[in-house]
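Excluded from the complex is one protein chain; the other protein chains are retained at their positions.
Coming up: chain A.
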Amino acid sequence: MTVTDTDPGTGLDTARDSVASALEQGRVESHLNPPPSYDLADHPVPTGREEVWRFTPLKRLRGILDGEASDKQLRREATLPEGVTLTEITAEQAREIGELAPNDRPSALAVANAGGAVLLDVPADLELDSTEPVVVTLTGEDAEDLVWGHVVVRLGRFSKATIVLRHTGSARYAATTTVVVGDGAELNMVSLQDWADDAVHLGRDAIRVGRDASVKHTSVSFGGDVVRMHANVQYDGPGGEAELLGLYFADAGQHLEHRLFADHNQPRTKSNVVYKGALQGQGARTVWIGNVLIRKVAEGIETYEENRNLVLTDGCQADSVPNLEIETGEIEGAGHASATARFDDEQLFYLRARGISDAEARRLVLHGFFQDLIRKVGIPSLEEQLTATVEAELAKNVLDELAPAGAS
């Protein structure tokens, strides 16, 4: 079924309330963060000149933004620990639960066209540790399939869970996922973009952090032709903490874009963003946009965001744009760092002076570049996989290309 913004369903009130309260706090006139809305009219088809679209290759989205109806789905497999449920709900119910309204055209289209949502529900007080993660695998069957995704993840108060959402296969996929983390709850969530080479994925994870809750969200993008992911976080009360991590590896011709928005709308909240990426091969392109807003009410907050890119070959482009908007001076700390670099000659020399070949030295440096981030993910089985994937990516192209240069 299709829900439009005029639907007078009961859930709307909740949505209106949260939008209204956000507005009370002072509408952010930032062109970087368009106001949320279910109304498609608020999200016109982009021309490519808009600030939020100017980095994205619109043609390669293969018509997703036209918003055609489609009832195609991704195949869903799930490993659910006892007590955790995965059910289908209506779009109204998604709003009642308190999802965050769409903030761009793909997420608005996803809600409008998905015909209902999927709810992953972790009940209050249930504590699951990282050895029993919830794993949901979504598989696309065909690169031509147009799929709309609408997901809600809910952690009840004082619950604790580790969730891995893995995307594989191929599709033209646009999805919005709201993550509602209850007071005092603790979430570790990983979204893995492990697509085939021809997939297009426009995704948005919007996270509400409850009072004194803590969230770790990691976005990992390896596959896909175009992947454009939002990770947004805002707070439902003081004391919430969010750690937003990301790891990406762009090969020849790939476009991998990650857009962060930490909205400090409550006092004494924290956000810590670390994204690291590597690029190799002709036309490999990455974009990282890190927006942090510290509202007037948000006294005593701490925020830090960092993006580092390692460019392995010629012909790659990495864009990295940190943005900090501060509306109060009463903060604990705010900072950002952004760096895009090639291999460091001094590091390579040091390793090679110990007998290590040029190719092996590069492998070690790259391994090291990602290693501290991978260790932060906090899911041992996944950490091993990520390490292996990074090394396989490197072995795929770079070692071959670099081998002749090793004698220099």
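By our rule, contacts are C-beta pairs under 8 Å (C-beta built on N, C-alpha and C of every residue); 3 or more make two chains touch, one makes a residue touch a chain; residues count from 1.
The criterion applied here is as follows: contacts and distances are computed from a predicted model.
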Omitted chain (choose from "Acyl-CoA dehydrogenase family protein", "ABC transporter ATP-binding protein", "Fe-S cluster assembly ATPase SufC" or "Protein-glutamate O-methyltransferase CheR") - UniProt protein name: "Fe-S cluster assembly ATPase SufC"
Selected from A:53, A:148, A:288 or A:370 as touching the chain missing from the view: A:370
Residue of A:72, A:336 or A:352 in touch with the missing chain, whole complex considered: A:352
Touch residues of chain A, complete complex, unshown partner: 344-347, 349-358, 360-361, 364-365, 367-372, 406-408
